[in-house]
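With one protein chain withheld, the remaining protein chains of the complex are depicted in position.
Moving on to chain A:
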Amino acid sequence: MRIRRTWVNNALSISALLLSSSTAYAASCCGGGNATSLVLPKFGNQMIDVSFDMEDYKGYWNQEGDYTKDPAGSDLNQYRLNLGYAHRVADNWQASVTLPYVWNDNTYPGVVSKENGVGDMSASFWYETFDQVTCVYQVNSLADLRPAIYIGGTLTLPTGKSAYGDDATSSFDITGRGLYRFDANLLIEKTVYPFTVTLQGSYGKYLERDVNQEYGTAVAPYKKNLGDRTFVSASLGYTYFLEELDTLTFTAALADLREGEGEIDGVSDPLTEFEKQSVALTTAYASSDLRWVFKGTFSHALRQDGRGENFPTTDILTLGVSYAFY
């Protein structure tokens, strides 16, 4: 099989692109490390964030939620280099952009495939409902319990290779989903040192698109949409203060991701509906001035029956660094 006829698993790419933004970037209103989206610390004016994901595929849940292993001898992996940049545009407003570059490296008993390309880019804006950092060392009054609440939106642009564009000639070339999506985001975070609790949620809607080709082959034109997407996660962190006031933070998170039924020409398409539950552990080292944060996250999909539906189960190791300007 020639290279262009080998492939990047459609489902694999979908998984990667959905999850990459969840844990790859770490910041908090106080600086330091947590497992949240790309959020500029309260004191920061700009931030760059670079991270590298290594995602290993370990079977999938079928539509009934039963876990099924990948075929013997298969080794499916996706790697992503994520470039992120955040900029404070006003006292309580910030904007950010992220762009992944994706490498697919898949081995089945009968096929070896390696492909790469730009993934789907996303642009976000956030409004901070608070004027001062909310991290405290002691709770002396009710006011000290006030959390940091962020309200935001994210637009995902289909800059990756999808099944519907010119660039992918088979399912193994895919690095993006091919549809625009807008997510409304809510992030609630409270730190009472040494503990930090974070709740994060998003609700996304895709924009319907026209399709007139699949994998470079013309097909009868139709309209496609994907189902609404919901993502929720809860995390608990513990911070150790090191010498010179550097910090080391450990965070455990539980996440649930799902999408509803899509549509083909306005008719329900339940075959794209899915669910995935996962846990993640993050370790973050922050410099005392909170400019530098080095992070490592391991995200593990819960492989038990019923912990997901119609979706791959993957482990993701993320290594990253961010630098805040202020």
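Criterion: contacts are C-beta pairs under 8 Å (C-beta built on N, C-alpha and C of every residue); 3 or more make two chains touch, one makes a residue touch a chain; residues count from 1.
Note that contacts and distances are computed from a predicted model.
**Student:** The complex lacks one chain in this depiction; which UniProt name from "Sodium/pantothenate symporter", "Peroxiredoxin family protein", "Peptidoglycan D,D-transpeptidase MrdA" or "succinate dehydrogenase" does that chain carry?
**Tutor:** In UniProt, the chain that is not shown appears as "Peroxiredoxin family protein".
**Student:** Among A:N212, A:S288 or A:Q304, exactly one should touch the missing chain; which is it?
**Tutor:** A:N212
**Student:** So which of A:T159, A:T230 or A:T283 would be touching the chain we can't see?
**Tutor:** Going through A:T159, A:T230 or A:T283 one by one, A:T159 is the residue touching the chain not shown.
**Student:** Who touches the missing chain here, A:M121, A:L186, A:L199 or A:A234?
**Tutor:** A:M121
**Student:** Which residue, A:M54, A:V97 or A:A234, contacts the hidden chain when the whole complex is considered?
**Tutor:** A:V97
**Student:** Residue by residue, what part of chain A touches the chain that was omitted?
**Tutor:** 1, 5, 7, 9-12, 46, 48, 60-63, 68-74, 83, 85, 97, 99, 101, 108-111, 117-118, 121, 157-167, 169-172, 176, 178, 209-215, 217-221, 223-224, 262, 264-265, 267-272, 274, 310-312, 323, 325
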